[in-house]
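The other protein chains are all here in position, but one chain of the complex has been omitted.
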Amino acid sequence: MPVIKKAESVLRKGRSGSAVNQGPDVWAKATGKAVYGTDLHFPGMLYGKVLRSPHPHARIKGIDTAGAYAVPGVRSVLTAGDIRNKSYGIVVEDEQPLAHNRVRYIGDEVAAVVAVDEDSASKALEAIKVEYEPLPAVFDPAEALLDEAVQIHDSCPGNIAWERDMERGEPERAFAGADLVVENSFSIPSVHPTYLEPIACVAVSDYMDNLTIHTALQSPDVVREIIAGALDLPLSKVRIIGPVMGGGFGGRVYGNLKLYLLSSLLSMHTGSPVKMRLTREEEFTVGRPMIAARMKVRMALRRDGTFLARESDIITDNGAYSAQAPWVSKTLSERNDSVYRIPNIKTRARLAYTNKVPTAQYRAYGNQAANFAYESLIDQAAEKLGLDPLQLRLKNCTHSGDVTVHGLDIKSCALSECLQKAAEKVGWNNRKEGCGYGISAGIHASGSLVANKDFRGASARAVLELDGRVTIYTGEQEYGQGAYGAFVQIAARTLGLEPQLLTIYCRDSLVTPHSQGALANRQTTIGGRAIQLAAEDLKILIEEAASEMTGEPVKMKGGSLAAASGKLIRFEEVARYHHHRTSGLTLTGEGRYVPPHTDYDETSYGNISVTYSFAAHAAEVEVDRETGALTVHRIVAIHDSGHIINPPGARGQIYGGVTQGLGFGCYEGYVFDRGKVANSSLADYRIPTALDVPRIDCHFIETDDPEGPFGAKGLGEVVQVPVPGAIANAVADAIGVRVTNLPITAEKIYRAMFKGECAE
Amino acid sequence: MSYTVVSNLDQAVEALAKSAGKARVVAGATDLFLGNLPSELVDISTVPDLLGINRDPDCLSVGAGVTHAGAAASPVIRLKAEALAEACREVGSPQVRNISTLGGNVVNAAPAADAAVALVALGAKAVLLDLSGGHREVAVEDLYANYNLSVVDSSSEILLRFLLAPAVRGEGSAFLRFAPREALSLPLVNAAARVRLKGNTIEAIRAVIAPVSPAPTRLNETEKLLLGSKPGQDTWRRVEYTAAAEVDVRGSMLRCSAEYRHHLVGVLARRVIRKALERALDSKEGGDGR
Partner (left out) sequence: MKEQVIAFELNGETVEAYTDPALSLLHLLRSRFNLLGTKEGCGRGECGACTVLVDGRAVNSCLVPAGKVQGRKVYTIEGVTAEGLSRGAKVHPLQEAFVESGAVQCGFCTPGMIMSTYALLNDNSSPSPEEVKEAISGNLCRCSGYKQIEEAILEAAQRLKAQDWQDRNTGKT
């Protein structure tokens, strides 16, 4: 049983020390020299733009592109009829590069043009005439599920993109025998990851069918396969090179496949590099937000607070095309069940197509949305039972050694300690006058199998360069979130080398190993482990080669190579020795890591990840009793992410993730007006500014996880999970009434206080 | 588009006159790209006549070209027209405040424009110059033709400066803003007030709320209620009802419902008047050399 290594955090304020921990581009970023997608320029480059449907649902009766060709500077115009237009998709193959005879949301891609500059491309779009026959449209997912609703995809009757009925234990019996049943309905809108750099790409194709797409992606290898498939190109001819990434947060896992496909097609048709980018407005109207959800939930408890059962009826909003919404719906509908020991679960989840912007994922994959609902309900139960919400959670929370109701095998867990620490730090028993306090607990997988059951692990290569330095090749992606630093630390520690001697290479699919990418919180645990194994393998190879070279046993320790006789050997020497004897090869260690004991059955029961991270957050808030205006004074974030490899990076993740959670809970959410995104600008879709962020106190409780590299577990996604729930509970504590739909705005608080309105 | 930066008023007038209605003056230009581009622009942002903040015993003059940042930082404005300094501090973001001007704020005619709300509460008048060299003075609240449409014709008139009475002992002003975020936000409701006390009685009061109509709007009934009174607890409650009742509000899908906005009008009107009153009281006690 793993032991909690330290009860206190290893966080230190101040310097990250050397910049080597922060990725190769950090100085370039600070000096304005980092090259992002929009900064790319190639000789002969053209600019592409997309013509989009103004209707949420319509038949295309005809497209006349003659006018576009007449615009000076235009080089190509494409409609569905000009291309192969194969169906593709991440989970469901319900999309094509261009709309064939039907458009399904406002923004659906109808035609693409490319020209010598953006202005000419825009003029070309204006000159294209499309004849539409509007069809009835459905915007509400519950309505979309009704029999009489218009069918959005012929292949998906009932507008169901995905559904699941799941039962564990005997929930009916548990509810029947419960001392208390509480229930409520919650609603969570779609939110956009709102990375600061809008998506951009440059597609470069040549006459030999080679295609290189320059774009920043969290999962470039998966995108590569989809593109090769959709364009009927051999996979080995498709290459993705990543420029610097201006934020991802799940939004760049598969990015905007349309944009990559259309720019590729335009490049293939013109033989020139083609740059395409989304404007900020397009990011909000056709970029992919996370699914919206409506949750009807109820819980059964014993009088002493023991959780007996939980039942949920969940409808998630897919939008017009599916992307990875089914996976997000899956996580949303099950992940939180493992935060506590709940023996009986019944969940019905349905993902409905609607004529709105297609949805995908955001950091934490719906976990934070469901967490808000479930943690709110727990507080409701606490109130009814007259129990302290903290004690109620401590009584039921998951512990090390548990196998949860869905089969998650918990090998390290300090959730109980996290809850206690969160309460202590926020002043749970020492409350300020006029303030409300709330707490929330969360779990996230460290590399879950949600995305691809058959590809669970990661691989890496570690190469000893001729100059004695080491390069690590990994398919994992760094985008400023600290993965680079973690990987450097892992490799450095394994090899006993100074971090400055290491380089991590990750952005070129031609060169780097295949990876599922930066999602499912997998990079540190799974990607990191593969790097550790590759480094270990390299160490052995170096020792072997050195031994052969010197004729005596050589050991690598503490950053040096020492022969049994005591003679020190330089790494460059060994590298060159091997280089010469093989006529040009370098010593290359390989690491393969497949998380053991991870699998799930057809009911989704099983250990879906090699390890799990936990967190408890507490919020201290104040509500203006007259206006409902909410001030969040403090958020305390306590995390169990195993051993923290890169403390300053971890700190950055907490501040960033908690701030995103604040946005999710209090500011953000799509507003639709008959299918049109009404708040399609950063003025109307509001993320927190520096003046909105409360004081954030963070601490780590380090556990020694048996699987993670040096005991590390993921942090990147769980950081956001408990925030909205903690804030919602604090607000309810402050005003005595509960707001059940996000974001928690002043007006909603006002309505809750003065009108007793709970939802909508 | 042609863009001319002029360095004095004569050049500006000449450029407008020559263009026969096609040219418009512009200062900060922060709203330029958000609408239709005119074919000719005359940039008056560096004309010295428009940049002064001058104080006479009876008159505080603030150039229309003074930026929001400049007004917020000006010691004279902070002391003598506190509501204006407060309003200017809250606009948008530092970047926007550094370049957008008070004149632009008023002529752009956004119903809830912060500086405009404060100017109306302070009783400011705008001085306008026409192409024949003539001047006229118009109360700021009379410069609104309709929503987002100014009475000022930027192709033939230049707003030169704002004139207002500087605060004296026994006077106070205040500005309050209610917005969904602490920066980079349009307000849901803006409120401003100017109060003069004689003894403990309100001798003069101007209370303004926005956006409830095209222009920042005086709360006439609320002012009447308070004029000549020594406000107590009950009065403040009535102020809230009266203020909310005397205006029409619109709801918006993205901002807030009409009902909530109505409620905010009442609360903010009460709070801002109270704040102005407290400042008026403080100014009587304090020897701040007014």
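All chains are identified by letter, namely A and B, in their written order; residue positions are counted from 1 within each chain.
Here is the rule we use: a residue touches a chain if its C-beta (ideal position, glycine included) is under 8 Å from a C-beta of that chain, and two chains touch if they have at least 3 such contacts.
Being a predicted model, the structure only gives us computed values, none of them experimental.
Q: For the chain not shown, which residue from A:31, A:155 or A:583 touches it across the whole complex?
A: With A:31, A:155 or A:583 as choices, the missing chain is touched by A:31.
Q: If the hidden chain were put back, which of A:641, A:660 or A:729 would touch it?
A: A:660
Q: Of the residues B:41, B:189 or B:243, which one touches the chain left out of the display?
A: In the complete complex, the chain left out is touched by residue B:41.
Q: Looking at the whole complex, which of A:53, A:120, A:159 or A:194 touches the chain that is not displayed?
A: Of all options in A:53, A:120, A:159 or A:194, contact with the hidden chain holds for A:194.
Q: From the list B:21, B:48 or B:94, pick the residue that touches the absent chain.
A: Checking the options B:21, B:48 or B:94, the one contacting the hidden chain is B:94.
Q: If the missing chain were put back, which residues of subunit A would it touch?
A: Residues 13-17, 19, 22, 25-36, 38-39, 193-198, 244-249, 279-280, 479-482, 648-649, 651-652, 654-660, 681-683, 687, 689-691, 693, 696 of subunit A touch the chain that is not shown.
Q: Since one chain has been left out of the picture, which residues of subunit B touch it in the full complex?
A: 1-5, 29-30, 32-34, 37, 41, 43, 45-46, 69, 92-96, 98-99, 182-184
Just so we're on the same page, only the chains that are shown with their structure count from here on.
Q: Can you work out the whole-Å distance between the CA centroids of subunit A and subunit B?
A: Roughly 45 Å, centre to centre.
Q: Residues of subunit A touching subunit B in their complex?
A: 626-627, 629, 667, 671, 673, 678-679, 682-684, 686, 688-692, 745-747, 750-751
Q: Can you list the subunit B residues touching subunit A in their complex?
A: 178, 180-186, 253-254, 256-257, 260, 263-264, 267
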